[in-house]
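Can you read through this structure? Questions will come right after.
For this depiction, one protein chain was excluded, whereas all remaining protein chains were kept in their positions.
Take a look at chain A:
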């Protein structure tokens, strides 16, 4: 390189450095802003509403608008605000522990969600496995078929199950006509109906993560296992299943977490004989107009779900690390 060229290169680098000092400040601001957006979103649409709900859960019912007291405000100055704060109490939480109804509703919800999750896994795994092993040309179509039900309203799809499950419904008609049963089965308004509803509604949430875990698995691993003396069933449990575990965990939590608080399915298919926390909450809020107690129910539900949500986050992080 000639001397002139060196000087030119150095000076251009110098101006580039001068520019970049300013540009870097701008870039830093932009990148902070980009990170800020999701945090702002969480603050406005999760944290603030949660604080409001939490505050209501510490209040008492009142025949007023809004239907609870105290309503925090600075109408009486700072002293008044603190006086109102003093009125808040954990009475509603104590109440929840004292009434067996709530404890039962929580426990039943967790059990129903757990059983539904296992059933969804049992139904979803073979579907996802079949999809992942299908010819590559067919896979996008199969994936589409899994997502297709989302194009119809969730409510309508759950409603349709009433028509299928009721005593004179399609299922009973079919079973009676084929002579498999002589008396119509009572399915609607039982926990069985809730299980069917949850498995049906949440199946895509199970199938999709399972499919993505199974699809990226190298089939030669199964061949290698067989080659080393492992029969197909054993190869499934030793190779395929452990390698699909991130998908199993993700799918199970994606079904379990919303299923615990599910309201529509137990309300439409479960009838009055079944007890789930989502329905209890609805009743407290709309039937009893007891905002403080229903808020307390919601807060406890959230605390209950924090553990599985954290498990989910950890599983996701670990799966991402493995991909690297």
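As a convention for this text, a residue touches a chain if its C-beta (ideal position, glycine included) is under 8 Å from a C-beta of that chain, and two chains touch if they have at least 3 such contacts; residues count from 1.
By definition in this document, contacts and distances are computed from a predicted model.
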{"item": "The complex's invisible chain, by UniProt name, from \"Spermidine/putrescine import ATP-binding protein PotA\", \"Phosphoenolpyruvate carboxykinase\", \"1,2-phenylacetyl-CoA epoxidase subunit A\" or \"Circularly permuted type 2 ATP-grasp protein\"", "value": "\"Spermidine/putrescine import ATP-binding protein PotA\""}
{"item": "Residue of A:146, A:165 or A:239 in touch with the missing chain, whole complex considered", "value": "A:239"}
{"item": "Of A:162, A:230, A:257 or A:311, the one touching the omitted chain in the full complex", "value": "A:230"}
{"item": "Listed residues A:138, A:174 or A:221, member touching the removed chain", "value": "A:221"}
{"item": "Chain A residues touching the omitted chain (full complex)", "value": "218, 220-221, 223-231, 234, 238-239, 242-243, 322"}
